[in-house]
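All protein chains but one are shown at their positions in the complex.
On to chain A.
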Amino acid sequence: MALASVLRAELAEFSPNFPKNFPKNFPKNFPEDFPDDSEGIPEILRDPPGPPRVLAAPPWGFEAEPEGPGLQILHGTTTLAFKTPHGVTVAVDSRATAGSYIASQSVRKVLPISGRMLGTMAGGAADCAFWQRLVARQCRVQELRNKEPVSVAAASKLLANLVYQYKGLGLSLGTMLCGWDKRGPGLYYVDSEGQRVAGAAFAVGSGSSYAYGVLDRGLAAAARSEEAACELARRAIAQAAHRDAYSGGCVRVMHVGPDGWREVSHHDIAELQDKYLE
């Protein structure tokens, strides 16, 4: 009940029918009277004549990623999280790239949702930051109304339903919600395709496949203690950063336990790699 009222009341301004970046002079009878403004363009570079062909179904899969203007996107990233009996261990790198240019080596890719929940950032930085902050606000409202901390399942479902309304319109988001609620440690992967899955371990980003390799092999041993889990997480990110050009900077390890989340450590990847790969 309360959840439904949170969604209905607060989201009128975010109605999906008019996303904010919709062009103002969009013709009413698209595609019939699409303005033809290719006078100044050489013939060879023009679009083929006629209105733009509109597909019966919006493109999905690979075609759904539009080549937008130079956004600072964070597909180039490695983030991972896994559950242990002590809680959820989260590790992220901190590199942001725009094409082959390294825009920053010190991006914070972990966003706090509540005192007991963290969200990771992969994909579009603005998309992740904005939507997770919105979900954080809704979680706080729900906590105040219900006098009970919001569960990871509920927060991830809120986020998944929000981004599903913008599916196909160019959002880019691959996030893991990691938290501790009354059912124990909770870990959900949510992305802008609309996928939402619960699991014991996830890695997201361009370096995720490299991280999975190290993570999966060491997961059994990591359950022994919190230090072992954090060391595994650190190692997996460092190894992924070694192989993936778009990951690097420093690795930040966080832990979410029954008392809330805390930052465990923060190491420069270059120094870690010197230590591991000697």
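By our rule, a contact is a pair of C-beta atoms (placed from the backbone, for glycine too) under 8 Å apart; a residue touches a chain by one contact, two chains touch by 3 or more; residues count from 1.
Keep in mind that, in the parts below, contacts and distances are computed from a predicted model.
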{"item": "Record-based protein name (UniProt) of the chain missing from this complex, from \"Alkyl transferase\", \"Proteasome subunit beta\", \"SWAP/Surp\" or \"Chromosome transmission fidelity protein 18 homolog\"", "value": "\"Proteasome subunit beta\""}
{"item": "Residue of A:His75, A:Arg133 or A:Lys167 in touch with the missing chain, whole complex considered", "value": "A:Lys167"}
{"item": "Touch with the omitted chain, as defined above, among A:Lys109, A:Arg196, A:Arg234 or A:His255", "value": "A:Arg196"}
{"item": "Positions on chain A where the hidden chain makes contact", "value": "56-58, 60-61, 160-161, 164, 167-168, 189, 191, 193-200, 202, 208-209, 212"}
